[in-house]
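The complex is shown incomplete by one protein chain, all other protein chains being positioned as in the whole.
Think of it as A, B, C and D in the order they're written, each chain with its own count starting at 1.
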Amino acid sequence: MNTASRQADEAARARTAPPILTVDGVSRHFDTADGRVDAVSDISLSVSHGEFVSIIGPSGCGKSTLFSMIGGLLPASAGAIRIEDETIRGPHPAIGMVFQEDSTFPWRTVIDNVAFPLELQGVARSERLEKARHFIDLVGLSGFERSYPAQLSGGMRQRVSIARTLVFEPKLLLMDEPFAALDEQTRLLLGDKVSQIQATLDQTVLLITHNIAEAVQLSDRVMIMSYRPGRNKRILPIDLPRPRTSEMLSSDAFGHYVARIWADLREEAGRGMRETEGVSARGADHASS
Amino acid sequence: MNTASRQADEAARARTAPPILTVDGVSRHFDTADGRVDAVSDISLSVSHGEFVSIIGPSGCGKSTLFSMIGGLLPASAGAIRIEDETIRGPHPAIGMVFQEDSTFPWRTVIDNVAFPLELQGVARSERLEKARHFIDLVGLSGFERSYPAQLSGGMRQRVSIARTLVFEPKLLLMDEPFAALDEQTRLLLGDKVSQIQATLDQTVLLITHNIAEAVQLSDRVMIMSYRPGRNKRILPIDLPRPRTSEMLSSDAFGHYVARIWADLREEAGRGMRETEGVSARGADHASS
Amino acid sequence: MPRPDATRLRFGPELGGLAVLVLLLAIVELLVRSALLNPFLVPQPSAVLLAFGRIVAEENVLHRFLVTGSEAGTAAVLVACIGVPLGALLHRAHLLRAAIGSWIAAVAAAPIVLAYPLFLVMFGRSASTIIVISVLSGLPPVILMTTDSLQSVRPALIDVGKSLRMNAWSLFWKIMFPAALPGIFSGLRIGFIFALINVVGVEFLINFGGLGPLINELAERYDLPGTYAAIGFVVLVSIVVFLILEALEKWLRPGKR
Amino acid sequence: DDTLKLAVGQRGNWDTIVSQLGQDAGIFKKHGLELEILYTQGGGETLQAVISNSVDIGVAAGTIGVFSAFQKGAPIRIIGAQATGAADFWYVRADSPLHSIKDATPQTTIAYSTNGSSTNSVALGFAKAYGLKSKLVATGNPSATFTQVMTKQVDVGWSSPPFGFDALAQGKIRIVAKANDLDEIRHESIRTLIGNVNLLEHKQDQLKRFMAAYRETIDWMYASDDALKAYAAFNKTDVATARKVRDEFFPKSLIDPDKMAGLDLLNKDGIAFKTISEPLTPQQFDTLIQIPPRQ
Partner (left out) sequence: MLRILIAAILLLIWQAMAMSGLFYQDVVLGLPDIARGMARLLLDPDFYRNLWITVAEILAASAIGSLTGLVCGMVLGGSRILERAFERYLYYLGPTPKIIFFPLMILWFGVGPGSKVALGALSCFFPVALAVAAGMREIPFILKCVGTSLRATPLQKTLKIYLPAMRGPVINGLRMGFGVAVIGVLLAETKLSNQGLGYLVIQNYQHFDMQAMYALLIAIFGLAVAANTALSHWADPNHR
């Protein structure tokens, strides 16, 4: 399938499948002691059912801000976000979020962590444990049900977070740099796993990352953001066969996409790095976290 | 210059320049509550003056252990490490270390951080400040002399660490994943900077990393380590013209090396990941830190 | 960074510490016997050891131990049951915190026990005086640490709760509180220490209650070994409280390393 | 001048104030002595201060406590009686139904300071002498006791002059018994002056001069009103109260240091309160009691 026909196909799909998520001209600014910071500016994006979309951009470009707004944790300053025509005003039940930082509960075992959302929904104990066990298995952690997060490695903890989000079967999975804390090899192998799961569950995923290889490896489309204020610089469809595995990393086609995104990002990253050096303590701090 | 002639050149160089660092059949094991862990097993390596050598390997393969042994912070269980024929028994004055984690002193300003080694050596105040200022400039942090680390981003802090190590002009610069905490874009741009500095100062560098692109971008030779116990799996000379810039990332030759290393590593990382899932809390914990 | 390993030594250090302690006591014993240390000021450790049995048999120490223990227990329970909710309240009510947060820190610094005559005249020479003073001294650290640790619950954990659309009540009980428990426990540990110091201290000062007056009485009788043995029982109370707290923490914070 | 260090329990009582008044009136100075007076909160601390030789002389150490320490070999000696009989009195709130301690019922609570103290013996003495079945409770020092009486926590409180005299004058409380009502108390030297062996061996001369000045002060205290004025000023009360304290509660014999009285009774008390394991023998008393004779 060539690029043109693939894009046509995409377009057709977008027409038939109504978008599950629509981000419509969303902006967000913060008022800080040093003045107004424009974090996100006029972003529009729509994601259809079953799609895997990545958002990539340099540190501090507003990715997490956008993520929080879609998740309903932060109101937008302008614009609207819709889940299947319903404008969101707070956390929406159809959305599951996986956070950038470790967000497992250290006082709960793996299985109790994963079963937590079901506990809130009042699902009966035996049922929720069974379900949790299923998802623990899915992320490859069988045998660790009774371990506490402190007894796991960072990668394993992130998998617990993912299982905890998958367990209540959200229609839309939002992930904010879920693998940022991991080393490259582990990250790519976990990426494989997420790819498999997505295919199995027919899930819609919006992944935030700053890892180019990861974005290319996993996505149907990649949205590249500019440095602050975060704008939509380009949306790039990734026309690679599926299933994709980490082997593909050394193929030429893969290299082509990486180079393409890298060219876009270098400009922004360079801009960001220079600017970071000039920002106040607070901003720099945030950017580094 | 073709690969063959380049390798001949390398070999000639190794013959003429005596090695500044010789690692000779070094092993290290740890006795833990759960039994003996072989972290590093029978590693040999020699680095000549002016060379840039990278060590790459999956998480937990013993890179930091090797780093600590060369730095004299941890005694080897077997084998010997020599700096220009002198067997080391503790930290050697010719070695400068840059650590994996943020190691800046939060209670000191940038300039006082950088001047710290000179302070220990009893260098006069005006002289050490002048020298510190020079190296702060070299890593591109002029203007931040009076800032505290908390007011800087992660990337800037790592540059402070690097300047602090360069300031006492060690013959051999050891770096343990100095950019691991940074995002990909910043990391590659900092790599450019280190490359420039190395050329300027004619420094010998041993860099530990798990980032393939970084290793290829910066090194004359890359040593690939196997998963635990860490052994020398392969030493790969990187025959790319210098100076190397981040533009090269998308060239075919570059892709060739990346693919080559990736093939080696995939095997090891897969092995590591499977094994990590089986290890005790303690070991996994450590691997994640 | 790999660290040098010390886990090889299973119980070596503990036994070594105990050995050093025993050795020190033996040295004291020798010094006292050879009168290099004034035997009228320092009793022989062996005599103290024997005195343990004697004061248990003659001075009703077990009962006194229970009296002091129950005072300490009551004070500890009150400190926990008042301090933690108050800390939580202060965390929620920003206005109140701004108003009286620094006052609580100030009370923490005031030597309340010095006002014991005042409490004595208000509450009489009774267990309530002892408990009130102890509770007042133990409260501030608990309140402050509770507020602090609720304040510094990692935002990511709270975000999880919000994204799961938890209401304020369950967010508090299922996330904020367990996440803050480690900090709350450090506060409790300090608070209990202060409360305990005050329980026995005030007993000793006002000569009322369990072990405190016994120390007075034995000292008054010039029964040196007995006095030291009684002090030993006070240390035992500290150990018991310390161990109970540790067990409690293990139970409430299963994931603790 | 030579300096002597004193540890004194109960600041401001007529019996414990002797050295203070003598010092202020210049009587000790006349004998070439300078006193440094420290106040303690009880006999235990006084005793320890003397045993450790941190002070030369202890004033108002409980006699049976001294016996106990001596029996265990502590380097102390009795250098004088300090109180023979006691001035302590027992009182009730003005609205109490009791008129005398003899009216006490089994429900009545009667205060004493601490276990093994002289007030404890006295309270036990009342119970024995009048056949009372009342409950005895330890209430601590006079001010703590006073509050407990006024707040009805105990029925009969104890006090030591002059504490409580203003309340007496205002009619808030009534006296129902005095320690000296009891014969065995009146003839028992319940508190002593003690000195470290070191004092007796190396400062014999100072000790003699101290005792001489001490006796002279007592004579002066009963001879004129000067001492009453000094006492009133020290305690921030008036001369009338001071006079009442001296004349109604402290016969001169009470604070006479020359003779240790009631040694047998004291031996018995000591055993009853477990401070001594067996009675002190006459030989032991000869060693223990070394009162410098009057010149």
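Everything that follows uses one rule, which is that a contact is a pair of C-beta atoms (placed from the backbone, for glycine too) under 8 Å apart; a residue touches a chain by one contact, two chains touch by 3 or more.
Predicted model only: the values in this text are computed from it and were never measured.
Peer 1: I'd like the shown chains that the missing chain touches, ordered by label.
Peer 2: B, C, D
Peer 1: Using the document's definition of touch, tell me which of D:44, D:116, D:161 or D:270 contacts the absent chain.
Peer 2: Only one listed residue reaches the unshown chain, and that is D:44.
Peer 1: I'm checking contacts with the chain that's been left out. Which of C:26, C:66 or C:114 qualifies?
Peer 2: The one listed residue touching the chain not shown is C:114.
Peer 1: Touch as defined at the start, partner being the missing chain; which of B:117, B:178, B:191 or B:255 qualifies?
Peer 2: B:117
Peer 1: Need a quick check: the contact residues on chain C for the chain that isn't drawn.
Peer 2: Spelled out for chain C, the touching residues are 1, 3, 6, 9, 12-14, 16-17, 20-21, 38, 41-42, 95, 98-100, 103, 105-106, 108-111, 113-115, 117-118, 121-122, 190, 192-193, 196-201, 204-205, 212, 215, 219, 227, 231, 234-235, 238-239, 241-242.
Peer 1: Under the stated touch rule, tell me which residues of chain B contact the chain that is not displayed.
Peer 2: Output for chain B: 68, 71-73, 90-91, 93, 95, 97, 99, 101-103, 105, 107-108, 116-117, 119-120, 168.
Peer 1: Could you list which residues of chain D touch the chain missing from the display?
Peer 2: For chain D, the residues touching the absent chain are 5, 7, 11-12, 36-41, 44-45, 48-49, 51-52, 54-55, 141-143, 146-147, 150-151, 163, 235-236.
Following the convention adopted for this analysis, only the chains that are shown with their structure count from here on.
Peer 1: Just curious, how far off is chain B from chain A if you go by their C-alpha centres, in Å?
Peer 2: It comes to 31 Å between the two C-alpha centres.
Peer 1: Report, in whole Å, the distance between the mean C-alpha point of chain A and the mean C-alpha point of chain C.
Peer 2: The separation of the two C-alpha centroids amounts to 48 Å.
Peer 1: State, to the nearest whole Å, the distance from the C-alpha centre of chain C to the C-alpha centre of chain D.
Peer 2: 38
Peer 1: When you check chain B against every other chain, which residues touch at least two of them?
Peer 2: none
Peer 1: Spell out the part of chain C that touches chain A in their complex, as residue ranges.
Peer 2: 154, 156-157, 159-160, 162-166, 170, 174-175, 178-179, 181, 253-257
Peer 1: Could you please specify the touching residues of chain D with respect to chain C in the complex?
Peer 2: Against chain C, the touching part of chain D is residues 42-44, 47-48, 51-52, 62, 65, 68-69, 72-75, 114-116, 138-140, 143-144, 147-148, 151, 153, 273-275.
Peer 1: Show which residues of chain B lie in contact with chain A when the two form their complex.
Peer 2: So the residues of chain B in touch with chain A come to 58-59, 140-141, 143-144, 147, 150-157, 180, 183-186, 189, 210-212, 246, 249-250, 252, 255, 258-259, 262-263, 265-266, 268-270, 272-273, 276-277, 281, 284-285, 287-288.
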